[in-house]
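The other protein chains are all here in position, but one chain of the complex has been omitted.
Moving on to chain A:
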């Protein structure tokens, strides 16, 4: 189990006084201090980690967020922002001595600007609600995490979330054009706008994906796009995962960027088919789903090209959707893959490394060997187009030692991703889950540079501490110029 920062006893001792002060800022139901009620917030979707927060505060206005953060700063109280709590990396895991700042009451769409194709939303609005709000204008919001009916746009900003369509349309960071956020000092800062780019440092670029460590997001403006007139999906069965992976590389190599390109392995195919009966080829070792969107002239042209490439790469079966209904059916299995795999096993861990696509075959082979080593099964469902793997490690938390074994297995997979030139996380974030693996990818100087950015925003390290970085930032020391000849700045700092 990962350790979290030691709770501050002085803060805990003042709990009643702190709650009273927060009640003055967010009256009525805005402050939740009952034991049972607080427990509803004890974890996000990384359920293996739980901690009841000292108190939950649900502000309704930016002015309240300002006052809460000013108060917390003045009283050295830690703050953990939370959206919908669907993070898979424990980003919203509370602290025993911390305020859990829930943004769920920020649930309004503020403005729909059709002429400039953007939507201004409060951070608690769900991802899908944005697309729904502009649907009537023939527009939609492109990044589509599978959790889109539940996850908040503020959480998407914090995690830089992706989805099936981000190969072609980009991640959250490529689709957010403005953010209003409050610093831990209680300053309200706006970055970006409805215009393109800025004449200043791209702080919007770092705020997106900062996992709640730099500021509390209170408004988000996203670019929305005209809805493609049509789309078709191809369901392609392969006798080997390598064949499917080579086909993916060939499609991209031929100059086609599909709207989505996903691979499922045998275990995932079987689980999904048993769950939703989407007509998946049960004999196949790998299933490739390719979606092409655009006008019919383009889609039909590209479907034919992809069919040819698939045949050239040894596809055992290939079906192209002939109707919108059939296209949705093809996707139904993929979309239900996580719950379907969930039926095979009481618990699973969802990993999220990205690798160069050419390594997919080799990495999946190594994963098979690791399955034998750890005695646990893995189902693979992944965004093949961008090499973003989602191995699901099946385990049973009720069996002693299995969670730990699954975690060590997961760590090995992520190390493997880095070893072949990839990264620890493609879209779920570091959070607490991958925090202690950061050293695998970055050296001490790399991490110190990132922490100095944290210090520029939050010198006292009160916003979401214990996440992302394997060691707490000590801003005063990081700011000093005492590094000589590339020597490590703090070999002596204690780890969690």
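The definition used in the following text is that a contact is a pair of C-beta atoms (placed from the backbone, for glycine too) under 8 Å apart; a residue touches a chain by one contact, two chains touch by 3 or more; residues count from 1.
By our rule, contacts and distances are computed from a predicted model.
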Request  = Pick, from "Glycolate oxidase FAD binding subunit", "Branched-chain amino acid ABC transporter permease", "FeS assembly ATPase SufC" or "succinate dehydrogenase", the protein name that UniProt gives for the chain of this complex that is not shown.
outcome  = "Glycolate oxidase FAD binding subunit"
Listed residues A:28, A:199 or A:401, member touching the removed chain = A:199
Inquiry  = Which candidate, A:25, A:56, A:171 or A:394, sits in contact with the chain we can't see?
reply    = A:171
Key: Full-complex contact with the absent chain, from A:160, A:218 or A:321   = A:160
Request  = Among A:96, A:329 or A:456, choose the residue that contacts the chain missing from this document, as touch is defined above.
outcome  = A:456
Note = Had the left-out chain been drawn, it would touch chain A at residues 113-117, 137-139, 159-160, 162, 166-167, 170-171, 173-174, 183, 187-191, 193-206, 208-210, 226-229, 249-250, 252-253, 255-257, 294-298, 301-302, 354-358, 383, 386-388, 421-430, 434, 438, 441-443, 445-450, 452-457, 468, 479, 481, 483, 486
